[in-house]
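For reference, the structure discussed in these notes is given below.
One protein chain omitted, others in place.
Labels for the chains are A, B and C, by order of writing; each one numbers its residues from 1.
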Amino acid sequence: MTPSDPGATTACEAALVRRYAAVRAATVALAAPLSPEDCALQSMPDASPVRWHLAHTTWFFETFVLREWRPERPPFDPSHEYLFNSYYNGIGAQFPRPRRGMISRPGLEEVLRYREQVDADLAELLEGGALEGPRGEELAARVELGLQHEQQHQELVLTDLKHAFSENPLHPVYRPLERGAAGPAPAPTSFEPFEGGEAWIGAREGSGFHFDNEGPRHRVHLEAFELARRPVTCGEYLAFVEDDGYRRPELWLSDGWDAAREHGWQAPLYWSHQDDRWWQYTLGGLRPVDPAEPVTHVSYYEADAFARWADARLPGEAEWEHAASERPVEGHFARPGGEHPFPLHGEAHGLERLFGDVWEWTASDYAPYPRYRPAEGAIGEYNGKFMCNQRVLRGGSCATPEGHARATYRNFFYPHMRWQFSGIRLARWLR
Amino acid sequence: MTPSDPGATTACEAALVRRYAAVRAATVALAAPLSPEDCALQSMPDASPVRWHLAHTTWFFETFVLREWRPERPPFDPSHEYLFNSYYNGIGAQFPRPRRGMISRPGLEEVLRYREQVDADLAELLEGGALEGPRGEELAARVELGLQHEQQHQELVLTDLKHAFSENPLHPVYRPLERGAAGPAPAPTSFEPFEGGEAWIGAREGSGFHFDNEGPRHRVHLEAFELARRPVTCGEYLAFVEDDGYRRPELWLSDGWDAAREHGWQAPLYWSHQDDRWWQYTLGGLRPVDPAEPVTHVSYYEADAFARWADARLPGEAEWEHAASERPVEGHFARPGGEHPFPLHGEAHGLERLFGDVWEWTASDYAPYPRYRPAEGAIGEYNGKFMCNQRVLRGGSCATPEGHARATYRNFFYPHMRWQFSGIRLARWLR
Amino acid sequence: MTPSDPGATTACEAALVRRYAAVRAATVALAAPLSPEDCALQSMPDASPVRWHLAHTTWFFETFVLREWRPERPPFDPSHEYLFNSYYNGIGAQFPRPRRGMISRPGLEEVLRYREQVDADLAELLEGGALEGPRGEELAARVELGLQHEQQHQELVLTDLKHAFSENPLHPVYRPLERGAAGPAPAPTSFEPFEGGEAWIGAREGSGFHFDNEGPRHRVHLEAFELARRPVTCGEYLAFVEDDGYRRPELWLSDGWDAAREHGWQAPLYWSHQDDRWWQYTLGGLRPVDPAEPVTHVSYYEADAFARWADARLPGEAEWEHAASERPVEGHFARPGGEHPFPLHGEAHGLERLFGDVWEWTASDYAPYPRYRPAEGAIGEYNGKFMCNQRVLRGGSCATPEGHARATYRNFFYPHMRWQFSGIRLARWLR
Partner (left out) sequence: MTPSDPGATTACEAALVRRYAAVRAATVALAAPLSPEDCALQSMPDASPVRWHLAHTTWFFETFVLREWRPERPPFDPSHEYLFNSYYNGIGAQFPRPRRGMISRPGLEEVLRYREQVDADLAELLEGGALEGPRGEELAARVELGLQHEQQHQELVLTDLKHAFSENPLHPVYRPLERGAAGPAPAPTSFEPFEGGEAWIGAREGSGFHFDNEGPRHRVHLEAFELARRPVTCGEYLAFVEDDGYRRPELWLSDGWDAAREHGWQAPLYWSHQDDRWWQYTLGGLRPVDPAEPVTHVSYYEADAFARWADARLPGEAEWEHAASERPVEGHFARPGGEHPFPLHGEAHGLERLFGDVWEWTASDYAPYPRYRPAEGAIGEYNGKFMCNQRVLRGGSCATPEGHARATYRNFFYPHMRWQFSGIRLARWLR
């Protein structure tokens, strides 16, 4: 990860300090429209309160940077090691995740003070020459990991909050959302063909930051396939709903059918039917479903059932990455007022919306790449231990911070989960 | 309830207005030491957030007073009918009780504004002559019911908050608590004898406010019995614990044994064993168990098992009321810094601590008295529909507002519940 | 219990031996129409397989009679102490009740052999002079307790089997049932009045066998009341159903309403609506609901809601016993082909069907009578430890063995339970 050229240290150092400040400030900015009570909500075990995210990301820097590079520094508060450790057994026991919403203290103000103190200590460390020291490169890499980690939590702040707000019958507005420019309705999707054969996927060593789960780079064999030029729209998904998609078991995986019945799924999460019309709850409040928008908040099971209904399938992650690897990482990423996918217009030219808008479910099990080994120590728990039972999603979403996504990026969730901005891109075998 | 002498109307009116203001202010004062996040906690379905209590008690006046006596007044916010209705099906559907902690809006500030508005409207109603109108007595009675209702919720504010705070490993302090004067250790309890025969229990019509469940007054037959002169202490309860009380099924009701094993009970709620010592969490934080204090936060099952171990039994509610009916309603009721039972000292002279300190579990099923009929309409749901599966508790506690308890007062909870200030007074058959 | 006149010992002995054989044979006869697989069914934790009942009742004699009076006799199989102990902690650990259906061995044949061996050993004991020995009276009483216990399990054999068979979509027939003589439709019920005042209830010492929970005899104060002259019919209950009885919360106890919604109750257990008609599953198979029959398989909650709908209430157990105490114990008790309540006809003359047909829910909590003390030792677990959370039922049913019921008999079940032959008799206050 980010090995730095020794000659450029000072500029690098300044850049890292600036980047640190910017990323950290962005998290706090996300909480600005929220009351202390908003920041305290935990609506399900999978989600966490915003205040917890603010604290946990800070704990990450305190634990994995300050504690290692400034072992003599006393912790801001010794209880944080227990309260704000997410899942690092190597660090110690953790306050039970499903009860994170059950504690009101330390409150929001105290957590913001915690952030300020750790930020000050980090700045002092980074500006104090440690980056030029013997473990300077490691320090830079660790800080970068902390920032990438923080960006992942920025996305969770939005999705966890959305889930919590959706419980409130008043449909709270996080902030008013833009609606995207007007334009012609999206045309039926076309497909981009790809030849089969051997392909390389995974992040190249030394090519800039990537998580450990993106490597090692390795060969795979691909069969010829084609990929839809744009994600599935709400309008298309509605046709599936209206064609009894949720009542036809032959369209579903067995586990998906069971999940749909157990949870009473009739449509994507946050959709509701009222007065003969479909509505969706968004971070900007309740609004009608726009058929031109990419559909989102669907589970893997729904994505898979839709694909079967559409006589297609979901892409494998290798196919997706192969298709994306030469394309620029551009799209609708998170920005204030842009926390919802934007409508599509007209004909797609080339692969549209690969990045941003909605994460795209792939058919791939989240598994280690050949010769993958997690790092030694507690930091090795970051990714590796989750490589079972989850599905890979690709491309980033409207809640992913700008600059965070890339072609090799592997997001992963359980197939029944719907509270991320997850959507669908179809694929088909060729020939 | 409270029929008023027509000649005294104005004084009564002024008194009611003052009493209204005082009771309402007391609820807000309970929340003063709390942050908005503290007020948002719901730690179990049986408990509610403090903010919800603040809103619900206000909704009660808006619904059962303003809506009836000022039907033209628009509601403060139409959503409150759904959000803050506790269990009155006659009014309409209710936001699910276990999810009360899941909504952050309306927030604390908004709820306090709601209180102010309803209080202003009530004052205007009461001072505007409505009390002298044709339904004046009914109005006075309804307002009094609302105030008694509010006082019940004042107790719940404390017990619900205590339960929520107890989840926090930091042991938050609600406020510092007094410890009571020093004194000699309590002597072993003696028992006060009572002759058997016919007795009258229940509230007399026209004898001042009482809830409908306290009447009608009626005859019962009592066998000769004796009642412990003081509640069971922590020291006595500790002896039960140390005599393997929680590991001897022969001491327990079958349902109690199952509950104790299911929940892993080893001691009263909020007790913990650390460094060879018993601690208890209180609203003043963690402190050692004081053997001289009345034991509290025990379930009916534990109270019953303790009594069996002590070769005694729990009193019936008629016995308790018969014994209490001629005694003054004095004791340690709720006041700032007094939200915990106070230690006992030396020998008991007569029946001590009947009122205040801890609610005393009785062996009586919470059942309607002969010829009991709930009121017509939604207000009739106040008490009657809960008359099944619960046990009666008597006497009030250190969290009960001064002036709220009386000899005929019937509190009731399910036998497994422990988060109220519930304690034990023993009884025995005579002869 | 049953103290015997020393002069009559030999006749008594012979009578007891005969009675023992008859009662024991009756249990086996109940299983005669069943296959080994039928006898293995356990459809819910509250119910047990028929084979288990056959074994457990035998274990009861082996444990509480043979082990005490013939301590030198080796157990038939040492594993039975664990496998067939129901809930006697004083004897030892028990195989988990909800898993009784999970073991296929010892099989039916082996269990019948167990019965034969214990019966032979009992006969030898009883005929060998032990009844005349120093603990002879105690032995006779213990054997009688075992027989009464066996008769209770005979009723459970039928109700547990009915529940299990009802799971089978083929509606198995246990045996063809009689339908009762034809006759005029039952007239609307009239009520029998009773004066208030002091009354004695409970079994008299020395008055013949009774369970310990039926005493001590004691005084109660009754208010004037009246009791319906016959149980509620299916036709009456149907009117409640059709008057939206299951959809009107104001008719229900709060816990009852929750139970009804949780379990989706729409009618009594075993009723189903098909082709515009109500059917009920009986031990004789599926047949139309007969409006003239006493309604059965209702929970306490349903009985209570029906009573409220009918502007009446359920009787207290003291009222019921007071009314029943002077009446002969006659009615439709269990006999082959009679395992279902029989239709009512015309006008009721006096209190009809107090005994037999259906158990009648009372409003009384199952609680100890004044000065009640369970026996010492494991046998004391028979009744006392269940005195919480249950409601008393009175009168016996069409599944109760002839000779088993009496006016003081207290049956008890949890208020949500429906698989017993439980029905409804209404009461009202007088004046």
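Convention: a residue touches a chain if its C-beta (ideal position, glycine included) is under 8 Å from a C-beta of that chain, and two chains touch if they have at least 3 such contacts.
Treat the numbers as computed from the prediction; the structure is a model and nothing was measured.
Asks: Which shown chains does the hidden chain touch?
Replies: Displayed chains contacted by the hidden chain, ordered by label: A, C.
Asks: Of the residues listed, C:Leu145, C:Ala164, C:Ala399 or C:Met417, which one is in contact with the missing chain?
Replies: C:Ala164
Asks: Which residue numbers on chain C touch the omitted chain?
Replies: Here the touching residues of chain C are 35-41, 43, 51, 79, 82-83, 95, 99, 101-108, 164-165, 167-170, 172.
Asks: Give me the chain A residues in contact with the hidden chain, please.
Replies: 87, 89-90, 198, 218-221, 223, 249-250, 252-257, 300-301, 304, 363, 365, 367, 370-371, 381, 385-389, 415, 429
Definition applied: only the chains that are shown with their structure count from here on.
Asks: I'd like the Å distance between the centres of chain B and chain C, where a centre is the mean of that chain's Cα atoms.
Replies: Going by mean C-alpha positions, chain B sits 38 Å from chain C.
Asks: Can you give the whole-Å distance between the Cα centres of chain A and chain B?
Replies: The computed centroid separation for chain A versus chain B comes out at 47 Å.
Asks: If you average the CA atoms of chain A and of chain C, how far apart do the two points sit, in angstrom?
Replies: Comparing mean C-alpha positions, chain C is 60 Å from chain A.
Asks: Pull out every residue in chain B that's touching 2 or more other chains.
Replies: Residues of chain B touching two or more partner chains: there are none.
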